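Note that one protein chain of the assembly has been removed; the remaining protein chains are unaltered in position.
All chains are identified by letter, namely A and B, in their written order; residue positions are counted from 1 within each chain.
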Amino acid sequence: MSLSDRSVPRPLDPPGSLPRSLDNAPDGILASRAADGDPRAFEVLVRRHGPLMRAYATRMMGGTSESDDIVQESFIVAWEQLPTLKDGNSVRAWLMRIASRKAIDRIRLRKNDEPLHDWDAEAPTSQSPAHRVEVASQRERLTQALAGLTPTQRQSWLLREVGGHSYEEIGEQLSIPPSTVRGLLARARRKLVEEMEGWR
Amino acid sequence: MPGESVPQELVENLGRIVREIDGVTDLYDARPTPVAAVTSVAMRLTGRGAPEPVVVSSSGDGLTIWVSLAVSENHPAADTCRRVFDVVHDFVAAHVPEDTLRTVRIRVSRIG
Partner (left out) sequence: MTSSDDTPDRSVDRSGSEPEVTNDSGDLIEVLNDYLDRGEDPPRELLDGSPDHQLTLDALVRFRRLTRELLADDVAAEPARDDGWVATILANIHSESRAGRSIPLAHPSSIADLSISEGAVRGLVRAAGDAVSGTLIGACRLEGDVTEPGSPITVAVEASVFWGERIRATADHIRTAIESALLLHTELNIVAVDVTVTDVHLRRTGQENS
């Protein structure tokens, strides 16, 4: 069941009018309509931003197994909270923040795997130099470099650089002081840049 | 929510005849949202399928009927709503004593 199937011409359509599909509507219009209760507008937002949220969740969790659940939970919360969103044009960043919170909730549940007090542990070197030389693209190298961070370093870095959160927000979400977040991010960033640039 | 004194056939038949009314395109669960969600889950858990969307509740002072509709934009929505009332009223009045019907609440929840 595609969107276009359900928005086929209403009787009022003037012949030969431009296609009015919501698919091309700006985020602000879609967010306002969804806030007013239009599920079709919400569907366009889901299709437009869901894949990015899923990719973000996958990077946060270090795998895809929980990404779909995080995206689903995020959109269900988003539907309920859309009427409180002030500027519909910022809906993408707003959705990413909801996804951040949902991912962090799940990371907290993994307490046996990744106790938060391990945030400061020194990460193992990700790959041997011989292997690193073989990697094909920059993106793969970044992926490998990310794998070399501790989980908390990686999450902090994603929250900051991809999710756009402030140090205070990251500290709140990970239950650590903002000053600690800053140190964590400094180490993560330096390690990533150095691995990417082959300084070691 | 339906009281014991309301025959199940009446509830089922109401849903069927409302759907057949010209201009009615869909029926929604007429219970308030949280109640509807709980009822729906409970009925699925007990293997009774989806609940009937039309709600007939019986209390000390008589029957109350709740209906929530989607209507076509090809007919005036207010007229369709009144037509649904008339049909529901006449149908129920033919099955229960005249003075037991207290309120018939028909709500248009979607147009077109």
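The rule we apply is simple: a contact is a pair of C-beta atoms (placed from the backbone, for glycine too) under 8 Å apart; a residue touches a chain by one contact, two chains touch by 3 or more.
Just so you know, these numbers come straight off a predicted model, no measurement behind them.
S.K.: Suppose we count only contacts with the excluded chain; which residues of subunit A make the list?
M.R.: On the side of subunit A, residues 1-2, 10, 12-14, 17-18, 20, 22-26, 28-29, 32-33, 35-39, 42-43, 46-47, 50-52, 54-56, 58-59, 68, 71-72, 75-76, 79-80, 83, 88-89, 138-139, 142, 161-162, 177, 179-184, 186-187, 189-190, 192-194, 196-197, 199 touch the unshown chain.
S.K.: For review purposes, identify every residue of subunit B that touches the missing chain, sorted by number.
M.R.: Looking at subunit B, the ones touching the missing chain are residues 28, 33, 36-37, 73, 76-78, 81-82, 85, 89, 101-112.
The working rule: only the chains that are shown with their structure count from here on.
S.K.: Just give me the whole-number Å value for how far the CA centre of subunit A lies from that of subunit B.
M.R.: One centre to the other, that is 43 Å.
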